[in-house]
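Please find one structure pasted underneath; my questions will follow.
Note that one protein chain is taken out, while the other chains of the complex remain in position.
To keep things simple, chains are lettered A, B and C as they appear, and every chain counts its residues starting from 1.
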Amino acid sequence: MNYIDTSLKVVGTRPIRPDGVDKVTGRAVFAADTRAAGMLWGKVLRSPHAHARIVSIDTSKAEALAGVHAVVTAADFPEIVSEEAFVGEGPMNFRDLSMNCMARGKALYEGHALAAVAATTQEIADRALALIDVQYDVLPHVIDVEAAMADDAPVLHDDLFTAGVDPAPTKPSNVAKVVTFRKGDAEAGFAEADVIVEGRYTTQPVHQAYIEPHACMATYAPDGQVSIHSSSQGHFMVRAYTAKLLGLNLSNIRVNPAEIGGGFGGKTLVYLEPVAVALSRKCGRTVKMQMTREEVFRASGPTSGAAMEIKIGAKKDGTIVAAKQILKYQAGAFPGSPIGPGCMCGFAMYDLPNVDVVGYDVVSNRPKVAAYRAPGAPITSFAVECALDDLALKLDLDPLTLREKNAAKNGTKTHYGPTHHNIGFTAVLDAVKAHPHWKSPVKEGQGRGLACGFWFNIGGESSAQVHVNEDGTVTAATGSPDIGGSRASIGMMVAEVLGVPPTTVRTIVADTASIGFTFLTGGSRVTFATGMAATQAAEKVVEDLKRRAAQTWEIPVEAVEWKDGKAYPAGSNAGAFEPLDLATLALKSPRTGGPIIAEVSVNAQGAGPGFGAHICDVSVDRETGQVTIERYTAVQDVGKAIHPSYVEGQIQGGAAQGIGWALNEEYIYNDKGQMENPGFLDYRVPVASDVPMIEAVLVEVPNPRHPFGARGVGEVPIIPPMAAIGNAIRRAAGVRMHDLPMSPPKLRAALDAASG
Amino acid sequence: MSGLSYAAPTSVDEAVKLLAGASGLAKVLSGGTDLLVQMRSGRVKPDLIVDTKKIPGLIGIREENGSYVIGAATPGAMVEAHAGMKAAWPGVVEALDLIGSTQIQGRCTLAGNLCNASPAADSVPALFAAGATAVIVGGKGRREVPVEQVPVGPGRTSLGKDEFILEFRLPPRPARSSDAYLRFIPRTEMDIAVVGCGISVTLDDKGVCTTARVALGAVAPTVVLVPDAAQALVGHKLDADTLAKLDAAAQAAAKPINDKRGTIEYRVKVAGVLARRVAAIAFDRAQGFVNGKAH
Amino acid sequence: MVKVVLSSGSVGQSLAGGQTEFEVEATTFRRLVLELERRFPGLGRQVEESMAVAIDGEIFQDAYAAELRPDSEVVLIPKIGGG
């Protein structure tokens, strides 16, 4: 059923989330909060070298230390053949994943896991790590993406040959893949252009910087049954990857989803779980592992940094006639940067006749990248949206007008192929135009920037169960970890369908043995896909309730209607019966067929893409180069806000992460290829005093493929901020910043250079 | 089981004996906001921790003949709440206040900030500028030294193995005196200073500077006093010419390094910028114009 | 005939011998994949394992059972995840 044009009682309101009290009282159980009898502590030995051949690992002294129960190295993991599959948040090669969890042959980045120990205390585990003797043959390393592409660069993988070039290369390279997207004839387009802007932009890898470090607890029982308690964006993902990396059956692994303390894409793959299971398998005890903050930075995924070139040509009236982009994305130590979406997203918002985009996926001696909110899109959009601002300045056009002129609409064919349908970009631009922030004059000394963002959003496999309890209250179970309030939105959709108050619906996240397969929480898919499954399950329950009422009244089921949580005879012909409410039907359920439950599994398609536009006012301290965000407004098409507060929260949080990416966040390496700022002191995420209130403006262009019209909302808001801020700086201070982060030393240097 | 032991002596003598008798590395614990981080990272591996907070007088602020005396283990939050200190030494107070978060303020101390001997320590340029002295106790008794004699290099102090700081003394304030501290950080909070600058001045009734002390942080291996910068102020009102000379003197004294927190070029420029801005605040305060917090 | 567009110049295009557009007779996506595999060995598998598909503009993560109209446009693009 579709509820888009119906009047809604629950969806669109702002009830308190079902797991709220646990989370404000400290009772919520995150992965590191669990203990087990006889539990051991697992710790990982990590490479101090950015690139080294592992000559030998001698663990005998560590094994001999009292209190140490197990030591594992790559030798304790099966060697896996190269096999690419798409089970997580991007193409994942299980051999690479295995080698990322435990280095085999070579350490490919500082922080790469080499061995792990399990001991009775953390202190003994630390001492054991110090007793492991690793002999290295230190190799030359490469950190920078363009340096890694050079002919004479140290090669990370001697079996990596660039894919996507013809003829296939015979020499290994750090370029894993070249991808191209072409529409029309870019060169012909540029020939017609009245104005051309060009630029070279670079971005630095940034970490998702969830506040909860990775943690898990695992037990391998003598009968081969494995239980894992961990924090991830998908416990089915943890099960699948752990099984694959250790050669286990899925049915022998049960993963309990702990509460997850933030992920943003960074918890869509495994680091610790297979290691903890391997340790437990070796000693028969439960093993708990948790990363330190330093390990999180050195060994878990940031997103790519990139070097980019862009060229855009337009007519005098602002009509863009050609666009070209070269994107070089860092993948970290193993192939798999988000270069595909990078190539697709930057120009996806615009109706362009001639486009040429080439992308490179490049490995270097950095931690393997992981997904981070709209993977790939913020990077390319920094270049595109800054270049568009330059174009607007060059044409003396309002930057909003320029975008309106070229905006993608329903029917616009994108440069990567598909045609847009049911998109809300022009509605977003209309909302910008109408917003008091956009209409207000820019304050003296400040500059205002505008930038836009696009993300596909995804659907995929989700399972949900709806149980009507004996007293008429409801439990909704899904397989989607709740990373930002999805229990609330799922419960609300179920309550809406059942016609009951949301407070009577308890939403839980069920473990891998208790619910059908559910793809991970990511790509902004949970409210869309899991919401669809839960809605359909609630509808099945309603059908069942109607059947039971019909049975009670001895009338045909077609003569029963369900309204506001009660069964009514449909019209006077059906008979005069007192309505039966959920509690009554639940109480009588043993007589009408037993427990009332429904389970639905879907592979949801048709996630509507999301568009956003951010307006940002900044002031610049010209003497120190410090930028202050004075006002920030984020407009986004959200389809339908199920719980508007959590939708706003996604937008505000994404914008704040983008502000950090824009201004201060970066990985700083020394000349040995070691990260110099692996902590929250010098990896500078925004603090409360760094940001103003962030106004989230919800535009609702319903997605017809979702029962309530919802679109994913979590990805888009991180895309525009870097360019919005860059454009605001350009207009406040007169300098175009091409390199992220736009930190004070860089901005001061740019200002000095501009003033000669 | 670790070999690390802990003692919380209740007298100076007891503390000195513990330090002197320690067989391995002994560390004095006051606020612990640096020490615990260093221990956790493995950079410091003490065998004995001597917690000084139970020694009478180590926590608290008192006035003695126009001087303020601050116990070495007094947490930042307590100093900030002290009306007399805020009026007489707003620069010292705001510098201490800039160390870390509210949480850190609940623990951090002047002694810890000074003895950690980081060139970027926020309270230290303000203490240098203030002409503060440190009262040091140890096996050989008690000595009072200017604070600038305590740090001798990054992470190194002039204190002996059995010595620790008992208290700080801030000199009496003549009329029309004040001080200020600013630091530059990339965010608004929670960072280590890229450059810090503390200035203390006394003016005459016409607004002409009669004495000045200028200190810079994070531009050399230790916090440094910059006599040339002070000289640029003495005998002058804070006009454009004086500010330019101050800026130049601060830049000339800045000998920073390139590191993850800033480049040489940037730090030198910002040293000049901050010196001008800090001087403006200190002069205003000395003339009773402003008493704002310099965030 | 269904129009198939290979959007990315990656592995897909080299398997198809550099061709980026072709017409295929198929009523479901599954049949289309089989036909691609028959014409360009390896391409069908590549499409199944590592590509997403847009059918008449709508992106499918898995279009296996999707039906095609005679005038459908099928665009093969890299798979999409999210954060």
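One rule holds for everything that comes next: a contact is a pair of C-beta atoms (placed from the backbone, for glycine too) under 8 Å apart; a residue touches a chain by one contact, two chains touch by 3 or more.
Here, contacts and distances are computed from a predicted model.
*Asks:* Assign the chain not included in the display its UniProt protein name, restricting the answer to "Cytochrome c oxidase subunit 1", "Ferredoxin", "Alpha-ketoacid dehydrogenase subunit beta" or "Multicomponent Na+:H+ antiporter subunit C".
*Replies:* Result for the unshown chain: "Ferredoxin".
*Asks:* One chain isn't displayed here. Which of the visible ones does it touch?
*Replies:* A, B
*Asks:* Please identify which residue in B:Ala15, B:Val92, B:Met190 or B:Val214 touches the non-displayed chain.
*Replies:* B:Met190
*Asks:* Kindly state which of the options A:Ile80, A:Ala243 or A:Ile260 is in contact with the chain not pictured.
*Replies:* Of the listed residues, the one touching the omitted chain is A:Ile260.
*Asks:* Which candidate, A:Pro154, A:Gly199 or A:Gly679, sits in contact with the chain we can't see?
*Replies:* Of the candidates A:Pro154, A:Gly199 or A:Gly679, A:Gly679 is in touch with the missing chain.
*Asks:* With the missing chain put back, one of A:Asp96, A:Glu212, A:Glu461 or A:Glu496 would touch it. Which one?
*Replies:* Once the missing chain is taken into account, the touching residue is A:Glu212.
*Asks:* Which one, B:Ala20, B:Val37, B:Val234 or B:Ile264, makes contact with the chain that was left out?
*Replies:* B:Val37
*Asks:* For the full complex, which residue in A:Pro205, A:Gly485 or A:Pro569 touches the chain that was left out?
*Replies:* Final answer for the missing-chain contact: A:Gly485.
*Asks:* If the hidden chain were put back, which residues of chain A would touch it?
*Replies:* 14, 16-17, 19-30, 32-33, 35, 123, 208-213, 259-264, 290, 292-293, 483-485, 643, 645-646, 648-650, 652-657, 679-681, 685-691, 693-694
*Asks:* What chain B residues would touch the chain not displayed?
*Replies:* Within chain B, the residues touching the omitted chain are 1-6, 8, 29, 31-33, 36-37, 39-41, 49, 51, 53, 75, 77, 100-104, 106-107, 188-190, 295.
As a working rule, only the chains that are shown with their structure count from here on.
*Asks:* What is the distance, in whole Å, between the centres of chain B and chain C, each centre taken as the mean of its C-alpha atoms?
*Replies:* Here chain B and chain C have centroids separated by 67 Å.
*Asks:* So which bits of chain B are touching at least two other chains?
*Replies:* Residue numbers touching two or more other chains: none in chain B.
*Asks:* By the touch rule stated above, which residues of chain A touch at least two different other chains?
*Replies:* none
*Asks:* Help me check something: in the complex, which residues belonging to chain C touch chain A?
*Replies:* 5, 7-11, 13-14, 18, 49-50, 54, 56-63, 66, 73, 75-83
*Asks:* Spell out the residues on chain A that touch chain C in their complex, using ranges where they run on.
*Replies:* Residues in contact with chain C: 84-86, 88-91, 163-164, 166, 168, 177-182, 208, 263-266, 268, 338, 340-341, 343-344, 371-375, 416-421, 455-460, 522-525, 603, 605-607, 705, 712, 714-715, 718.
*Asks:* Tell me, which parts of chain A touch chain B in their complex?
*Replies:* 123, 294, 623-626, 663-664, 668, 676-677, 680-682, 684, 686-687, 689-690, 743-745, 748-749, 752
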